[in-house]
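The complex is shown incomplete by one protein chain, all other protein chains being positioned as in the whole.
Each chain gets a letter, A and B, in the order it is written, and its residues are counted from 1.
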Amino acid sequence: MDYVNALAIITNFILLPGLTYGSQLALGAMGVTLIYAVLRFSNFAHGEIMSFGTMVCILFTWLGQSYGLSLGFLPTAILFIPVAMFFTVLYCLLIEKYVFSYYREKKSNPIIFLIASIGVMFFTAGLIRFIIGPSDQSFNDGVRFIFNVREFKAFTGLNEGFGLKTSQAITFLMTIILCALLFFFLNRTRTGKSMRAFSDNEDLALLSGIDPNKVVLLTWIIAGGLATFAGVLYGLDKIYKPFIFLQMLLPIFSAAIVGGVGNPLGAFFGGYIIALSELFVTFAYKKVLGYILPENLEPSSMMQFLATDYKFSVSFIILVIVLIIKPTGLFNGKTI
Amino acid sequence: MFLHAENMLGGYGETTILNRCSVGVKKGEIAVIVGPNGAGKSTAMKAIFGMLNLIEGSVFFDNNDITALSPQDRVKRGMGFVPQTNNVFTSMTVLENLEMGGFTNQDKLANNIAEVFKLFPVLEEKKSQVVGELSGGQRQQVAVGRALMTNPKLLMLDEPTAGVSPIVVKELFGKIIDIAKTGIAILMVEQNAKQALEIADTGYVLVQGENKFTDKGSALLANKEVRKAFLGG
Partner (left out) sequence: MTDVQRRFSIFSTFFLALIFIGFFQSWNVALGIFNLCLISATMALGVNIQLGYAGIFNAGVMGFAALGGLSAVLIAHPPVSETIKLGGKGILFAFMVLAVGSAIIIFIYKSNQTSRFKKITIPLIILILLVLFNLIGSPAIKRVEAFEPAATGFLGGLGLPILFSWLVGGVLAGFVAYFIGKLTLGLRSDYLAIATLGIAEVIIYFLKNENWLTRGVKNVNGLPRPVPYEVDLQGNKWFIEICERYNFPLIETSSIVVKISYCLLFSGVLITLFILSEIALKSPWGRMMRAIRDNEISARAMGKNVKARHLEIFIIGSGIVGLAGAMLTTLEGQFTPTTYQPLRFTFTVWVMVIIGGTGNNYGSLIGGFLVWFLWVEAEPLGLYLVELLTSPLSDTNPLRIQLTTNAAHMRYIMMGLLLLLVLRFAPKGIFPEGR
């Protein structure tokens, strides 16, 4: 029974939040990785694009709520994700048209692209703060828990338990569906394969008659769509803070690089690797060990590897280790 | 002549590599360009395929002047090109490579794949394998197969046997003869000059971007001067 109790604690504090946060990172990292695979640069504006999508979703949610729209126990925002996706993708396409296409035609150095993406990041960050302001916005109006810890305990009779937040379930489910769709698209459809071909060998793709503009457009559409999902799901799960998305760049990039830059499957797993290790390392194991170890060995300290405040450094450390030991990542990156 | 490139003058930046050379090939025949390193063989191929802008000279294909066309448009007209390096999609399977080769030729896709598999049976066995894991010779087969997927009337090969073992070279040349027999014109650049000239209907010896010798393959092989200078005696 003690082991089950310990497992319940771990599920509540590591597994569920880790899978949720990992899903959000995975969605973001897959966008970063796709852009890297096709356009061959690290897009520093990706965090702000996520933020932009979330903002649009929040604005429409407010509008919907003012007309009395509601999804019952689900957050109303889910209804407006497609709308937000539309605007985000539109925004991405405008960026591509007015910023990146010029450098693409000139075949500029990836560093120029990176600097341009910083310009876009600045601009987008300003636009977002200008429209919605710099303060936090909470927009999850659904039922908070599918079942909470107390209900779980009463149901199972255990000392410890875990609760399942609605946002956690939504995040995880949606991520799995989206990823399944994405991988089906990339591996089974002609257009998806042409994207992979373009990423693998641009010149040969051109010789085979693959239209580069179409591939690039498609990449922005997918990356923008995924970014919207990632941002909205993160906002629903925690809270929407305009400045948090710049900080999320690091774990997102780490996830992409750990999985192998340019490899969406790698980015998918990378997201979970980063999220779970952040939580594993910063979790206080005192209570868990209390259940598992014999009574006389019960620890007195928190039994934490690293203070919770340093969880961002985990993704950094993983990033540096991977870059030094295996720069192509766990799934051999560079191409889709 | 089905393909005829004449008087080609061009290069990179200030330096000209091609100094008014001419190359051509007839339908169903094999033409081979040989010559020492830096003679401009690969550059000539690139120029014919439109990957290099010519200062002077023109390229005729199927009785049309195609000098101004982009490589992509030349593919549409019926030219196929197998580059020397990076000529396959290494992260994709054999089958996917062929599918991408036939990207613009969708209605004949299944048929063409079957044709390629008939020509290169080993590819059918390995069709779900990622090309990056194949041997050098098999990769070249994939590369040629990919180029054939557009139903080209002219197939251009840039050193198809580079880095391939001697036995495989022989096999690959055999396949190339098979392809030529189907009526496709073949123009290739080769380092294995002796073997290549053996199967060539026409041979071009380029030196410093100029035509040094042009003759039947067998005639070049018999030519004392050519043997001494380019074929190692």
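Points to keep in mind about this one:
The definition used in the following text is that a contact is a pair of C-beta atoms (placed from the backbone, for glycine too) under 8 Å apart; a residue touches a chain by one contact, two chains touch by 3 or more.
No experiment lies behind these values; they were computed from the predicted model shown.
Counting contacts over the entire complex, the absent chain touches A.
Summary of contacts with the chain left out: across A:Leu79, A:Ile112 or A:Met174, the touching residue is A:Ile112. Among A:Val149, A:Leu217, A:Leu250 or A:Ala284, only A:Leu250 touches the chain left out of the display. Only one of A:Met85, A:Val120 or A:Ala197 touches the chain withheld from this view, namely A:Val120.
Although one chain is not displayed, subunit A still touches it through residues 41-42, 44, 99, 102, 110-112, 114-116, 118-127, 129-134, 243, 246-247, 249-250, 253-254, 257, 301, 307, 309-310, 312-313, 315-316, 319-320, 323-324, 327.
Keep this in mind: only the chains that are shown with their structure count from here on.
If each chain is reduced to the centroid of its CA atoms, subunit A and subunit B end up 46 Å from each other.
Listing the residues of subunit A that touch subunit B in their complex gives 190, 193-194, 196-197, 200-201, 203-210, 335-336. Looking at the complex, you find that subunit B touches subunit A at residues 71-72, 75-76, 81, 83, 86-92, 96, 99-101, 103-104, 106, 146, 150.
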